[in-house]
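Only one protein chain is missing; all other protein chains are in place.
Up next is chain A:
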Amino acid sequence: MSLIEVEDLRVAFPKAGVEAVRGVSLSIAPGECVAIVGESGSGKSVTARTLVGLTGPGATVTAGRFTVKGQDALRFGQRDWRRLRGRFAGLVLQDALLSLDPLRTVGDEIAEVLATHDVVSRADRKARVIELLDAVGVPEPEVRARQYAHQLSGGLRQRALIASAIAADPPLIIADEPTTALDVTVQAQILRLLAARRAEGTALLMISHDLAVVSSIADRVLVMKDGVIVEEGPTARVLSAPAHDYTRLLLAAVPSAASRGTRLSAIAGGVSLRAPLPERHVGHGAPVVEVSGLSAAYGTRKVVDDVSFEVYPGETVGIVGESGSGKTTVARLVLGLLEPVSGGVRLNGDPWSGVSERRRRSRRSGIQVISQNPLGSFDPRYTVGRLIAEPLSGSSSDRKARVIELLGRVGLAPDIAGRHPRRLSGGQRQRVAIARAIAPRPDVLVCDEPVSALDVSIQAQVLDLLAEIQAADGTALIFISHDLGVVHHISDRVLVMREGRVVEEGHVDEVFFIPKHDYTRELLGAVPKLAPAEP
């Protein structure tokens, strides 16, 4: 008997006028791992939450058939659902910093499940909490149980969240983007932990935007788009022989070593994938940016330690590393937003660090930035047109014409100029950020995690756009990312950073195919591959 069986599930939010799920059928057998893959707004999270009766207020749920443990879930009241939650299915959400109550200790959060379902007697609860933390691989569980989510590292608090989901030993875990906010090595650990639970017989429903993440663990994959399952089947089959265009598009959009020099997104109107990108010319001779022996510290803590590199015209230099490795600090130093403790930065041959801001100002147009969250870098009262025109000079009509031209270059319609960035989608906002960054015709663009918050298909479009701009303008890129696939796709050379130091650097193929440093090997080993699960 299946744990959950649902046919023709429909979830609508009538007040918002949205039908989020439109006829989804799925079943989960005991011990099975099923994955739902889709982009934001595909309805995958709503589907997952509906399976435990947590669709939220104002939703109407209908289904042809909906059974949980063989019982008719369409007749469930709140009391029936409560009995199942935690006991029958444990829920693991993204980012435990928000998904664990920040005002309660981790131990109290886990004990809540034990108390609600009377798993163990009151006297044994504390001991059981510590056992559970130990079981999910949290070191020093006695100490951790007394701490709060913000006192734990990202990996530890995600483990704690999993401990609370499995506290009542449910036969099913529903994991909604369980590794999305995590570093790649930590992500690998969490995936191993979930796989271990599965090996012990727990069924797993994984929700993710990342095909690679689920491919290592799922038996079956369901690809969801606009509330509908467009394709489903065994993981190996879906990945190797996708039947639906959307699945093909998703797979082709994943950047990797193999996608270098090719487009990730389909050209508008066309279906041909992986078309070659325009030729890019990398200059030699004088570098645009020269960084030598750069060090920086916050207080007494050294965050960047003796970093040196050059960037040549038209070249892309990738910087990879996990959170806290100092890669964003390097970006701030290169942009001249932070003064180094020692070492220096030269821009176009002239000193850039250690000079007064007054002398830097006229040269600032030569170096521009694209950040992860463009909305935070926009004045919310400005229209898109005003944002892009800000660095431009000339008459009002000249500037207006140039704004339209720039919008065209980043693939946006001219009427976007009158809109406010808040009203745009994430991908459109990042295009606006790119248009603003290239407006003063910079020699180098510093991109700090520019595609990390985007869906894979949007990421593909933005990466293609950056490549086009580079080919046309000969702009150099400093590309900072935690995503090794993205960096391998776009970069010529790469720097691997750890704890403020560059541990390895070189041509991206050399570094990623024949890594010399242990840490590079560890990073590469942790990257989930688009390969079917081992039988």
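Keep in mind that, in the parts below, contacts are C-beta pairs under 8 Å (C-beta built on N, C-alpha and C of every residue); 3 or more make two chains touch, one makes a residue touch a chain; residues count from 1.
As a convention for this text, contacts and distances are computed from a predicted model.
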Name per UniProt, for the chain absent here [options: "Biotin synthase", "Peptide/nickel transport system permease protein", "Monovalent cation/H+ antiporter subunit A" or "GDP-mannose 4,6-dehydratase"]: "Peptide/nickel transport system permease protein"
Chain not shown: contacting residue from A:4, A:26 or A:52: A:52
Touching residue (missing chain; options A:47, A:67, A:99 or A:158): A:99
Contact residue for the chain not shown (choose from A:66, A:148, A:479 or A:519): A:148
Among A:83, A:281 or A:529, the residue in touch with the chain that has been omitted: A:83
Where the missing chain touches chain A, by residue: 49, 52, 54, 78, 82-87, 89-91, 93-95, 98-105, 107-109, 111-113, 116-117, 125-126, 146, 148, 150-151, 161, 164-165, 167
